[in-house]
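Remarks on the structure that follows.
Shown here: the complex without one of its protein chains, the others still in place.
The block that comes next holds chain A.
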Amino acid sequence: MFQNRMEALALALPAALFAAFVFLVPVFILLSEGFRAEGAWTLAPYVDFFDSELNRTVFWRTLKLGAIVTAVSAVIGYATAWSIVTLPPTARGRMIGLVVMPLMISPVARTYAWIVILGRTGFVNQTLVGLGIADSPIRFLFTETAVFIGLLQLFLPLMILSLISALENMPKDAVPAARVLGANWLQVFFKVILPLTKEGLVIGGTLVFTGSLTAYITPAILGGSKVLMLETLLYQRVTVANDFASASIIAMILMVMSFSANLLLKRLATARNKR
């Protein structure tokens, strides 16, 4: 397309310089804070960070909730996406519209709605008590359960949409062929659907996991300070303790977790492929 490589590079240069100066350099400065103590380069701040029991608890909780939300949204996502792609085109369009709709509502509004729904006098508790399942209202708010429900609702649409596009790209006769050859539904899913849609799962999984790690509003409102996550801890370190060094450590941990999750999911996908 270009007469020579130099021309192409020259055209890319302004954008590259812009990205370097307004993104990479500040990010480097911010993250390097965590590797410096008393003017020297060191890993000590990270050791100190993980030395604190609170920080470890928050780290594991963030990882655990992120993994559970991703896993559950994958299960629900496959079932939903499969039922949507098998619909006739008009109905499919409508259903996709319904899946997308929550994404158009502000996360703040969606999360506040959960405060009402999950409250003592909310819909869930009224139903549970009304049906005799619970004697008295159960406390959901400010628990890990509430944060899990909030995050799942927040990110499930992203998983469903990624899986819908993956399932749509799957050859139409792959599933009937497997069935004709005698595979049961479990085999069809694990040997045909999953390998053929793994790209969608990797994209959806990365979006959901990264989103769950870095969500601030939902854990802040539904979990509060009793269910601190890395993101809410980061906010606390900056706004309360004015401790930018810890904040940059948390930012670094979040970045590493996101990249690792993406790599891990990709690795899992290729591993299945080779088999």
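Definition applied: a residue touches a chain if its C-beta (ideal position, glycine included) is under 8 Å from a C-beta of that chain, and two chains touch if they have at least 3 such contacts; residues count from 1.
By our rule, contacts and distances are computed from a predicted model.
Peer 1: Can you tell which of "Type III-B CRISPR module-associated protein Cmr3", "Lipoprotein", "Extracellular solute-binding protein" or "Lactate utilization protein A" UniProt lists for the chain that's not drawn?
Peer 2: Matching "Type III-B CRISPR module-associated protein Cmr3", "Lipoprotein", "Extracellular solute-binding protein" or "Lactate utilization protein A" to the record, the invisible chain is "Extracellular solute-binding protein".
Peer 1: I'm checking contacts with the chain that's been left out. Which of A:Pro107, A:Pro195 or A:Gly224 qualifies?
Peer 2: In the full complex, the listed residue that touches the missing chain is A:Gly224.
Peer 1: Given that one chain is not shown, which residue among A:Lys64, A:Arg94, A:Arg139 or A:Arg267 touches it?
Peer 2: Hidden-chain contact among the options goes to A:Arg139.
Peer 1: For the chain that got dropped from the picture, name the residues of chain A it touches.
Peer 2: 52-54, 57, 115-116, 119-122, 139, 141-142, 224-226, 228, 236, 238-242
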